[in-house]
Structure formats: structure tokens, C-alpha cells
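Shown here: the complex without one of its protein chains, the others still in place.
Showing chain A:
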Amino acid sequence: MLQVHIDSAGYQQKEPYLQNIHFTICPGEIVGLIGANGAGKSTTIKSIIGTMEHVHGNIELEKDKQLAYIPEEPILYDRLTLWEHLRLAATSYEMPQTIWEPRAKDLLKKFSLTGKEHELPIHFSKGMRQKTLICLSFMTEADIYIIDEPFIGLDPIATKHLINLLYQEKERGAALLMSTHVLDSAEKLCDRFILLNEGNTIFQGDLLELQKETNQSAGTSLLDCFYELLEEGVS
């Protein structure tokens, strides 16, 4: 559904930050983009969604497929109410009111935002703003979701609802690319992992393959395998 071929990408023309990042995401698959701080996760996401200026390569999105992006830092418009944000997002995807309204109400209820519809989200807490963005994106029922650090700032109930939502979307056939530091959640959720280090892909595959690659026994956690892989790289 989404094919990513980044030969190089960076913030300066002559200083590539990412090199040779190639992967594909299929429908009904959750892929985890894992890496230490500064490994290139956000740069990869920015390259995919088209906000990086210097990208050499090719991002191929299947025709007529819709992409939704949830950034790490909740971005909302200061002077529009939560409901106006929802309506605007639905407008972008040309969704009829009869479709988006029930979906929006259901999501708001799940994330405990009912009753806040006509308030300005600028005064919400960071967690509430994050929930607002989650509602905005999942309301659109996109074909591909790109989610940057989805669990940061969420309370345990909201985290549980988000995980259920991710599974629900996966079952619907959506493809999800998720960048995260929360490796235990990633381990449970993701079908495959793309491990980045210093702007390069150091591993692609599922947990079993990763355990094999790092000579770990079955049952070793993603965190330990990831640590081992990085240690190997250092030594």
C-alpha cells in the first residue's frame, strides 16, 4: 500500500541525515519504526508525509488511498473549537456529515472528550490535545496511518482505547506505521519492526527474526534485542 524508497534525506541539501531507508507497508499491517533519539524516525516520517525539503528517493502511495498523520506534538488551531476542528478534518476528506458525525461522537466518548466539543482545544492539557488529534485522524478512517509517538501524554485508559483502535483499524485493512519509544507496547502491537540507527536501517523484520539476528533466545524482549543490536553495532 505504501512503498518507501529514501536514498537520502536531510535538513541541508549536502548533509543527508537519512540514507537508504527502504520498506513497504501492506494493508492490515502495523509496522513499528524504532530507534534511539536522533536515529531518524521523525525525519523518515517527515519524508513520507512530504514536509522534508531535501529528499532523494520515491514515496509511492497506492492510488486513491488516503493517509492520516498524527504528529508527536499536538498541533491544533487556536481559535477553532474541537467540533470545528472535526468538521474541518472531515471536509478535507470530503466526508458527508451523516458519516463523520456519529464516528466523531463515538470517538469523543471513548476518549472522554464529550462535553468539550464547543471549547477551544488550546486550553486542553497535552494529553487531551493528543486525544483530540487521535479522534481527528481516526474519524477519517484513512487507509494508512502514520503515527509519531502515539502513547506519549496519554492516560492508561486512553492508551487502552488507542490500542483497541489500532487493532480495529488493522482488522479493517488499514496500514499503520508507528514510531515509538514505548517498546513493550510496540512489541505487542506491531507485526514488523524497522530499526533505525544514525539515519540507517539496521534491521527489518518481525520479533522472531530479530531474536535470531541478535542470537537471542525465543522470548527475549524487543528492548533487549534492540539493545543487543545497538551494542553489536557499537562494538
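Following the convention adopted for this analysis, a residue touches a chain if its C-beta (ideal position, glycine included) is under 8 Å from a C-beta of that chain, and two chains touch if they have at least 3 such contacts; residues count from 1.
In this text, contacts and distances are computed from a predicted model.
> For the chain omitted from this view, which of "Branched-chain amino acid transport system permease protein", "Bacterial ABC transporter protein EcsB", "Large ribosomal subunit protein bL19" or "MauE/DoxX family redox-associated membrane protein" is its UniProt protein name?
Hidden chain, UniProt protein name: "Bacterial ABC transporter protein EcsB".
> Out of A:7, A:84 or A:228, which residue would touch the omitted chain in the full complex?
A:84
> Looking at the full complex, which residue from A:109, A:123 or A:172 touches the chain that isn't shown here?
Checking each option in A:109, A:123 or A:172, the one touching the absent chain turns out to be A:123.
> Touching the hidden chain in the full complex, which residues of chain A are there? Just list them.
50-51, 66-67, 69, 71, 75-85, 87-89, 91-94, 97, 117-120, 122-123
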